[in-house]
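One structure is given below, represented as structure tokens, and several questions about it will come after.
The complex is shown incomplete by one protein chain, all other protein chains being positioned as in the whole.
Should a chain be cited, it is by its letter among A, B, C, D, E, F and G, assigned in written order, with residues numbered from 1 in that chain.
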Amino acid sequence: MSEIPDNHLILPISKPTKGAGGKTGSWRVFRPVILEDKCIKCMMCWMYCPEAAIEAHSRNEVPKINYDYCKGCLVCKEVCPVSAIKSEREGE
Amino acid sequence: MSEIPDNHLILPISKPTKGAGGKTGSWRVFRPVILEDKCIKCMMCWMYCPEAAIEAHSRNEVPKINYDYCKGCLVCKEVCPVSAIKSEREGE
Amino acid sequence: METYDVITGNDAVAWGARLSRVEVIAAYPITPQTTIVEKLAEWVDKGEIDARYIAVESEHSAMSAAMGASAAGARAFTATSSQGFLYMFEMISWAAGARTPVVMAVVNRALGPPWNIWSEHTDALMARDTGWIQFWASNNQEALDSIIQAYRVAEDKKVILPAMVMLGGFVLSHTAMPVRIHDQDKVDQYLPPYSPPHYVLNPKLSEPFAYGNILFPWDYAKVRLSIQRAMENSVDVIKKAAREFQEIFGIWHGDLIKEAYTDNAEMLIFALGAVAEQAEATAELLRKKGYKVGVVKVRVTRPFPKHEIAKLANKVSRIIVIDRDISFGWDGILAGEIKATLHEHNVDTPVTTKIMGIGGDDILPDHIEKAVKEVYNK
Amino acid sequence: METYDVITGNDAVAWGARLSRVEVIAAYPITPQTTIVEKLAEWVDKGEIDARYIAVESEHSAMSAAMGASAAGARAFTATSSQGFLYMFEMISWAAGARTPVVMAVVNRALGPPWNIWSEHTDALMARDTGWIQFWASNNQEALDSIIQAYRVAEDKKVILPAMVMLGGFVLSHTAMPVRIHDQDKVDQYLPPYSPPHYVLNPKLSEPFAYGNILFPWDYAKVRLSIQRAMENSVDVIKKAAREFQEIFGIWHGDLIKEAYTDNAEMLIFALGAVAEQAEATAELLRKKGYKVGVVKVRVTRPFPKHEIAKLANKVSRIIVIDRDISFGWDGILAGEIKATLHEHNVDTPVTTKIMGIGGDDILPDHIEKAVKEVYNK
Amino acid sequence: MVKTILDELIEANEFLLPGNTACPGCGSTLALRYVLKALGKNTVLVIPASCSSVYQAIYPKVSFKVITYNVAFASAAALASGVKQALVKKGYDNVNVAVWGGDGGLIDIGAATVSGAAERNEDIFVFVYDNEAYMNTGIQRSGSTPPGARTTTTPLGKIVGFKKPMSFLMLLHGVPYVATASIAYPTDLYEKVKRAKDVKGFKFIHIFSPCPPGWRFDDSKTIEVARLAVETGYWILWEGGYRDGKINLTLSPPSRPYKDPSKRKPLEEFLKYQGRFRGFDERSLKKLRDWIEYQWNFINSFT
Amino acid sequence: MVKTILDELIEANEFLLPGNTACPGCGSTLALRYVLKALGKNTVLVIPASCSSVYQAIYPKVSFKVITYNVAFASAAALASGVKQALVKKGYDNVNVAVWGGDGGLIDIGAATVSGAAERNEDIFVFVYDNEAYMNTGIQRSGSTPPGARTTTTPLGKIVGFKKPMSFLMLLHGVPYVATASIAYPTDLYEKVKRAKDVKGFKFIHIFSPCPPGWRFDDSKTIEVARLAVETGYWILWEGGYRDGKINLTLSPPSRPYKDPSKRKPLEEFLKYQGRFRGFDERSLKKLRDWIEYQWNFINSFT
Amino acid sequence: MYYEVIWVGRGGQGAVTASRILAKALNREKIWAQAIVFFGAERRGAPVYAYNRISDQPIKYHHFVTDADVIVIFEPSLIKLTNVLSRARDNATVIINSAGRSEDMDSELHKYRLAVVDATSIALQLNLLVAGIPVINTAMIGAFAKAMGFPLIDSVKEVIKEAWPGKMGELNAQASEKAYRETRILENIKSVS
Partner (left out) sequence: MYYEVIWVGRGGQGAVTASRILAKALNREKIWAQAIVFFGAERRGAPVYAYNRISDQPIKYHHFVTDADVIVIFEPSLIKLTNVLSRARDNATVIINSAGRSEDMDSELHKYRLAVVDATSIALQLNLLVAGIPVINTAMIGAFAKAMGFPLIDSVKEVIKEAWPGKMGELNAQASEKAYRETRILENIKSVS
């Protein structure tokens, strides 16, 4: 039920939070996996991840997928020029 | 005072009327006069009268100013190529 | 052929418009209204209904196009919600002034900011001064039927005003339940084609005229106040429309109001739309528990059923109004109007306002029960 | 330096904004509001006031820009009328929800169609649910002073809501009368600079945040209903603002209401704005003729002064409300709210509604006198 | 004697009645005369708030002899779409549904509405009489006010914006007919409207229409000011449209000579009669010259 | 090692946080990543109703790490103007005030508002991510939907209108910076936003942003679809602006090859992945080809 | 002291301004005055009304002036056109701009206390023209001051100079002064000529 609150200035202010929409990794149907040995560190997967779920700190490291948030769109797999990303069905 | 009328559908419908805004000729400060003998019947005055206050039925007649409605802008005088329209101060 | 299907409130509205043989539809998407016009667009695209669909670029334009079509003699339909309703507010007011009997479905949704897509009645109530007839549907069958009745009333020669039909966002709009989809012939019998008794924007049918140029105050007052007379006329028209609807289709949703369990009630619950039906279900329980409560569904908020409400209120000792809305700096809107009505009619039954369900906050039977008991036992 | 000049209501409003040191003005022309913003534009252009003027392309944008400026921490001003008011309706509602204490002057004008440019109060009253504080000015001095008071109230840390100040189109907006233009220092003393106690859209001052993304019903209800609490708080803030204004400037326009001739009155006239002052002048005459009538100017319609009105009403045996407005299918809007208030407070003084002055129909003292006598002698 | 266009004009009915309440010398009424002559009686005018909603005169009379529907400021193009679609639905196919309004109503507040109707290619006419400000409310700047002009919201003529080139914008919407016109060339206007009548789809005609009180020049100078706008190259007459992936654009005869900049009269000729340009400074002058150049560049790129 | 643009991109902060609620493969979030990387933290985003107002997640959390102001659908460009003017008035001169919204909000309902802000040359950014329909409400056609595409309001893909060429329209408003971009070319987008930051005045950036559920293609194909739009010449990358009477327009490197029609991939390549074009007929195909030709004609006339 | 005044002129002649200037001048002398305007939708040339209420007490009335104690007419043709004299109270003063001789005037005028001034000539002499039209409103205020005995012509001139700084103000002030001097008061028009 709707009561008039005591506070007269309750504001709908949200704070920036990783995973604001939850652990969206759980949405995944397919899981992208970077094959470290094939990876040429071109960073294309990092560049095109719509989720910013691939972490890259420099061009010397193989980028890392954050599976808490990777939604499994497989864009990374598609853009990888050397097919260094494979996909697996989740829960299999 | 505002009473609720009996009629439930009183519509703001206006009828086309010459002089809907009154005898706008009374607004005139200056009166244009066509000098019949100078007029070459080019109809420029008729063409450019913003008021449609000049009557012309054919190109063989000198156009006639309808003083009931001519507001005295003197556009006609300005556009006349042969200076066949003069202007007079109204009421003088 | 009459069919019986489980459909959402929005589909019911679309069916209502279809059976009413709407001729021009102009609308704009907004949750939770969108599926109404999607359905209509689909029917138009597939040629299942013979209407023109104008995919305008805003709600202001949706109402503009709909009322333009109506002024030109077509039966016109639109639908909206919440922000969309407010975005077309100027044209809502205009459509009534222009006496264009457009019918609009309003899927009630809370206003922003912040964003919220769930049910609240404040949106439509904000337009209670504009000259629209306002119906509130309490279930999907009523949503369908009210669209048809709305056209009957709006286009009645004694009325000629636009009408809106409200249904709760999600609560009805996206909830499927069994609905009878009437036989087209019967609807045609109930609702004749629109034949405007007033101006039509068509030089093949009308002498030249101008509509709505400047009026001096004395003329203006008459024109505008004639809307009030039309509203007054509409009371009987609404009643007759409801009665004849019952005769033809055997369904009764009430006319301006609908009563439930009001016989020898000691207390009445007033509410709008699905909230009223929810209250009805709760009252059934409460009756079983010995509480003599009845429910008055206010089915029409404009014209406001003053006489009907005063009469019922006079017979009870307590009233509770459930408002799924709020007028800030005032209180519940429906409650306010009921209080004013009672004062006007010298009925001193006390009225308690309960604001509930703001922004889609779910109104559970428990909530109603608790609120009723509090007042009942006072 | 204080000056004393004969100026129109619109110039008085412009002066009110100027003395309030508005920082951003966004507005759009509409008769009879236009001369307010023309005056402000002129001052800005000539560098007489240090503000930014945004010549937007519509009223929806005027309110959007004004509330954007307010959200970014500036004191923002706009003004409109009639259709313009309805065209920005969505943003009027939004500005309150966003808790942006914009001040807007509304020059009351009748709604179309048909076109009419004269005074009627329906426009502003239509927004009575939106969460705006509503002041009504009854003369030009009050128009000026109410703008200043409106900022004081709107920006008060216990309130933080937008406020609108109404003045009758032409009746005040284009009528010149003597007005005291206050000393800037005194105004500065009365009205401190705007320092928002809440969010500010400025990454140099604020950590990143988001305002107004989707809220679930339970959160939404709290946020929205806190507006109602702010409205309640504003009652005392308005009273204090009026009192302190009187202390500093020696002028009293009333707070939520203003009484005249109410001592031992047997009958009260309620009205808004210039109509109330007109009634006051008429009451003076009537008193001389032996009629014990008083006048209550309802200066603030949101928050609605329920207690104040009930208290006064309780002391008289008859009430007449003059409504320069109409809610179609209902009745006079102010009268309705007064009736509801009386019912709520168990005051059974009968209330008569008189609709007058629709579309600028001139309200003559005779009209008021006749209406009063009819009720008085009943 | 062969029938000339002038004969045709004289024969064509007059649907603008004298005795309206426009200001003496108003360019807009003149434009409307020719628009209506060309459209004929089978016409519904849809008029948003503007001088035209006022100068048609006050109830219960009106100065226009075609059906005239006065509508809310921002609604016109959408409302006209509704009217047209209803008429077609009802089987009345060839009624001219025409929006007639000012630059404020159709280039500012109603821009999205006009743009939406254009994008949907509604079968209507939109006529803008461009007097380069909100005149009915007393000369406030609009999006179509030239930079540097004085209005009551820009009393010192400080530059606010760029005169929004609505006709170019419409052309790029891919509609079948767009034209500019000027009251100084009524025959050109008349013929354009006639041609537009043969086009199915969205038709936009932008008419330059000086306003003596708004621009502060003598009533009698309306035509001269309009003509100078063309002769200085400030206002360019053209017509065009989209078809099959191509934008066609033709300069209209009155403007053809001015394709060559050296043939253009000095801009000052156009400015000098007009009080709104009093105190026009170098910066404004440059802005305006640039704007003219910009227009010609655009047009030249298509012709 | 020389610092490449890729290094710069990696170093630039990420303001779009993972764990938002956008659909898998959403083009719009990808675009926003690069826009925010370029704008930096000194930014206020003004977001009209759209997928972005939803995918930023639900109160009390948000997925964007800059100030984000959610506003009414049609209000964004005006509201941002107010924010910017207030900040300048208050002495905070270089905050990026940026509208971020979809085609519905900025090309349809908000078109007049955007146009007004452009015409006044407000010092703000307007970013449109163009997914060619109203997606948040479930895929209804907008003024930016290509002719013949299926949406829920055009379920059979009957042609309604013409994809409104908003970037051209903005360019003709005479604003200093207009560009198109695509999520297939994030570096190009990033650099454009960087360049726009140096421009005072109105900046409009129109970003092609495929939407897997809305266009009905597999989530993983987002980039490919976007790239094919460029390679078939359907979407053209360019930047330009108005200055001193001249419109400048340069083709951006990714689109340069496709100036030559023979270099373009067949349009069918772009269409084939997308369910919205299923049943696309000859007439629609011609309309779309014409539309492409029209765009190139326009661009060629300036380059 | 309580007066109601009607001004009638044509769109563009400045009747509204005149009523406001008058009120401002009265204000300098601590006389309370309202200046009211009825806005139709007039374009230049159409009849325009303005009103004043003048009192030693603040006035709370907000309706239009219906009948008047003073009627100021900007040109004789307006008498017939507007029928404004039907709104004159008994003993009203009528102030009129006219070059004509009193006896040539509308016989209706004969019923009132009459003040006549040739404001048009004054304007032409001073070259007070806007768009070719003589500006007579400031002269009419001078005539009012003379006819009614208030406000002081100096107050009028000061207010005019404030309203239009520079040359324009100077000339308009002169016009009002000149009119003040040249206005003829005819208590009973029949007896004079």
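Here is the rule we use: a contact is a pair of C-beta atoms (placed from the backbone, for glycine too) under 8 Å apart; a residue touches a chain by one contact, two chains touch by 3 or more.
Since the model is a prediction, treat every value here as computed from it, not as a measurement.
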| item | value |
| --- | --- |
| Listed residues D:49, D:79 or D:214, member touching the removed chain | D:214 |
| Option from C:170, C:209 or C:245 whose C-beta touches the chain left out | C:170 |
| Residue of C:5, C:348 or C:374 touching the missing chain in the full complex | C:5 |
| Contact set of chain A toward the excluded chain (per top definition) | 21-22, 24, 26-30, 71, 91 |
| Residue ranges of chain F at the interface with the undisplayed chain | 21-24, 26, 54-55, 58, 212-213, 216, 218-219 |
| Interface with the undisplayed chain - residues on chain C | 4-6, 8, 31-32, 117-118, 139, 168, 170-172, 174-178, 274-275, 277-278, 280-281, 284, 362-365 |
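Just so we're on the same page, only the chains that are shown with their structure count from here on.
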| item | value |
| --- | --- |
| Other chains in touch with both chain A and chain D | C, F |
| Contact-richer chain pair [B-E vs E-G] | B-E |
| Centroid-based (C-alpha) most distant chain relative to chain G | A |
| Rounded Å distance between chain C and chain E, as computed from the means of their C-alpha atoms | 42 |
| Rounded Å distance, chain A centre to chain B centre (Cα mean) | 75 |
| Per-residue overlap in chain D, given as positions that touch at least 2 other chains | 31, 55, 57-58, 60, 83, 87, 90, 94, 112-115, 117-118, 208-216, 219-221, 223, 225, 227-228, 355, 358, 361-362 |
| Set of chain F residues in contact with two or more other chains | 53-54, 56-60, 62, 64-65, 70-72, 74, 108-109, 111-113, 115-116, 119-120, 143, 160 |
